[in-house]
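The complex is shown incomplete by one protein chain, all other protein chains being positioned as in the whole.
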Amino acid sequence: MAFDSLSAFLMMGKHGVYVWSAYGFSALALIWLVWNTLSTRQKTRNILRKRFVRSQTR
Amino acid sequence: MRWVWFHKLASPKWFYSWSNFWALPVFCFGCLCLAIGLVWGLAFAPEDYQQGNSFRIIYIHVPVAMLAQSCYLALGVASFVFLVWQMKMAPIFIKAMAPIGAVMALIALVSGAIWGKPTWGTWWVWDARLTSVLVLFFLYMGIIALQSALDDLVLANKAAAVISVVGLINLPIIKYSVVLLETLHQGPTFTLTKKPEMPPEMWLPLLCAVIGLYSFVAGLVLWRMQSEILMREHRSSWVKQEVMENGL
Amino acid sequence: MTYFSFVRAEFLVLWRRKQDVLNALLFFVIVVVLFPIGIDSSSEFLTPAASGIIWCATVLAVLMAVDSLFKEDYRDGSLEQLVVCGLSLPLLILLKVIAQWLAVILPLLVIMPLLGEMLYLSSASLWALMVTLLVGSPSLFFMGVIGAALTVSIKQGAILVMLLILPFYLPVIIFSTLAVKAAQAGLPYSGFLAMLLAMSLLSLVLSPFMTAIAVKASVN
Amino acid sequence: MTYFSFVRAEFLVLWRRKQDVLNALLFFVIVVVLFPIGIDSSSEFLTPAASGIIWCATVLAVLMAVDSLFKEDYRDGSLEQLVVCGLSLPLLILLKVIAQWLAVILPLLVIMPLLGEMLYLSSASLWALMVTLLVGSPSLFFMGVIGAALTVSIKQGAILVMLLILPFYLPVIIFSTLAVKAAQAGLPYSGFLAMLLAMSLLSLVLSPFMTAIAVKASVN
Amino acid sequence: MHSFASLTVSDLWIERAERDLCKGLSFSVQSGDVVRILGENGAGKSSLLKVIVGILSPLQGQIVYSGEDVTVDRRFLQQDVIYLGHSSGIKPQLTVIENLRWYCPDASPSALHEVLESLELIDHIDVPVKKLSAGQARRVALSRLWLGKKTLWLLDEPFASLDVRGVELLEACIRQHASVGGLVLLTTHQDLPSLSTRDVALLS
Partner (left out) sequence: MHSFASLTVSDLWIERAERDLCKGLSFSVQSGDVVRILGENGAGKSSLLKVIVGILSPLQGQIVYSGEDVTVDRRFLQQDVIYLGHSSGIKPQLTVIENLRWYCPDASPSALHEVLESLELIDHIDVPVKKLSAGQARRVALSRLWLGKKTLWLLDEPFASLDVRGVELLEACIRQHASVGGLVLLTTHQDLPSLSTRDVALLS
């Protein structure tokens, strides 16, 4: 462990803002990417399912 | 036959079931590796004697910057394959890859800019590396914009492939040309020929994060390609079976 | 249709629109003039910036010209006809681009000395600038048509073309302004010229084929 | 057709083309980036030139947007329909321009801080720049549409519009850059803003009528 | 039911590309009339319709609509007209239903659906018009006729690119409009004997 305490870890010397904002942004972007991927996956399936059901009932 | 796997890859159905098996493990392995690398780098790696703790941004910055470039390379190669051999999977790959690459370039830009403030004293400088990543981001956005502007599938496939191949040829030229502008950014850490100059407890977590992010992106690409395959092959019976019978 | 009648029709259309050629020139001049007015008109600012300003304006003018290259042909259906006429599409495209290049760049070179004077450019660097324009601008056209062909079926495509193509123009701009800067400092600049020439030739060879693929995909 | 359904259709078309709005933004950014790369990337050059560069890029983006405002409507015949629908043509034009202004300028204001940072602009002058954009850009649009309406029936009109309209834009550019320079020097700049506002209001009042005349003359 | 309307054109001269068209044409039509304008290619049929609706100005002559002289200011006429030119005035990026809502904001959803049903466009209701075939796009433009409540219809070759069924539908619609007091001026090169109550011939 390079830090003595949790608060020191959060402060990162005097660079806490920079480090955590960089990581925060990166995390948000990566999470968005994952969410977007999974939701398109789900959406495609739903669209296709609806389409198949419709073509069956006709 | 040595080329059987290649021909199999070209078959959407085979690819779908193959990726169905691999996507989740690859993605999970990527998440795990990335998490280990980041926690290790953030909490355990020693402080840099020059930059202090701000250097810890490296553990996200470098993997992401590497991915931004690798994604484009993959995109360009796939486009070339498509234009020459008309391989059906290639445009699906391009469609899946472009947004990921764009996000990677964006994170590289943002994390780099944030890192620049404490080390260089400014968010942005017009330096070779930075500028070429910015251009890379524009290239990605161009491909995405083109694909979304063209609602004709055949045209969109060809168009994205053409523009990424041209980009592939041009990327080295762009890189070379911006190098002629002055530079602030440091050189590569990992090279094949030399040992890294950093101590191992600094670069090991970095390596871990890099491998993790590659794997993470691979998983995502497989998933994205799956959605695209389903949409494009919707008239074939296996898609119908897949969608109607398998839950997720 | 033969290659010859195609070229004749191209030049006829250009001739019918000679006003447009003049307009492109004036547009170029106005963009160049925008800078002294909008930013700073002292020679300390203008002399070093001149070649960059002129190249930026050229790039914009080329993009505007290139964007409309296939648009009209697409709309009136003559692009379809080019695809199905049985002649080699890449060759037709090459001819078309060359005609357009002549119509846009030659007049621009003619008024360059004037602009150079207005931007306080020394005659040595003016020469360098003109040579870079002559050698570098073909690559602008050849790269630009790829984008133009890709977006021909999109109504409001001008901006998309610029978005797609401008990143590719950066090296050309950089090499050219470096060449002019070298000339200004009295250094040799043939290396940069060689780079520009190489890019022009490369794009001349590759672009017609890429563009043909794009055109074929666009008419449907 | 009613005013309401007209506005709804306008926004629908804009929404269908939301990608275009993003593209316009990216185009703007790329044009701005052209300058540091093509001319000089040192802060001694960029800081004083920033406001001029951004205004020049804005002017180009506005001209591109304005040029295509009536083009498509002309081509598919819906401009004819606007003329003969019995509603007030100037009012329809006003609504159309406002919709377009919202779609182009608002996103631009949002990314302005980023660009300011990249061009090493101080935060005081960044604010001044944004205010001049907000106050001055309506006049760009209102003057631009007159030109766009005049040239709507000409195929390759983009360049002609620019040519017609750019001279009228010069005062706007000059006042804006003066305002930003004053802000950079810590001087008051509300006088310039008042001028910009006056120009915007004047053009808002006059332009729809002029444009209506031009549109009527163009459809035939 | 429309209130009584009439259109009188007297001594009309139109100049187009330095040629005189119409050359003193005069005619008068009123509620219930379906008038076919006849003439060769280039005789000036489209130009005549454009002059009546106010897109072009005549060189000379007078146009009176329902007792009001609209030669100079065409607004009174424009409030009561549907004009369909060679180009259809449909936005290709918008879907079929969006285009209709644009032109006929007051029409109820059920009315819209009914019309699209009868025009066989109901399957394409959410397709952008640029992805329709020529005849389908024409049908979208024509659907205004079923929905709008205007008296005077000026139709320039409305039957172009319609199939047999489409022509039948449109004929029926035009006849129905005339029977409730509407007034239709149209140009066509097709031979539709039972359609028009009156012809106006343009010589060239």
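When the chains are written out, they are named A, B, C, D and E in that same order, and each has its own residue count from 1.
One rule holds in what follows: contacts are C-beta pairs under 8 Å (C-beta built on N, C-alpha and C of every residue); 3 or more make two chains touch, one makes a residue touch a chain.
None of the values given here were measured: they were computed from a predicted structure.
Chemist: So which bits of subunit C touch the chain we can't see?
Modeler: So the residues of subunit C touching the unseen chain are 1-2, 4-6, 8-9, 12-13, 16-17, 72-73, 75-78, 80-81, 83-86, 219-220.
Chemist: What does the interface between subunit E and the hidden chain look like in terms of residue numbers?
Modeler: 17, 39-42, 46, 86, 120, 124, 127, 131-136, 138-139, 157, 160-167, 189-191
One rule holds for everything that comes next: only the chains that are shown with their structure count from here on.
Chemist: Chains in contact with subunit A and with subunit B: which ones?
Modeler: Common neighbours, subunit A/subunit B: none found.
Chemist: Would you mind checking which chain's mean C-alpha position lies nearest the centre of all protein C-alpha atoms?
Modeler: D
Chemist: What is the distance in Å between the mean C-alpha positions of subunit C and subunit D?
Modeler: Roughly 25 Å, centre to centre.
Chemist: Which subunit A residues reach two or more other chains?
Modeler: Answer for subunit A, listing residues that touch two or more other chains: there are none.
Chemist: Check each residue of subunit D and list the ones that touch at least two other chains.
Modeler: 17, 20, 23, 26, 30, 37, 72, 75
Chemist: Hey, which chains are touching each other here?
Modeler: A-B, B-C, B-D, C-D, D-E
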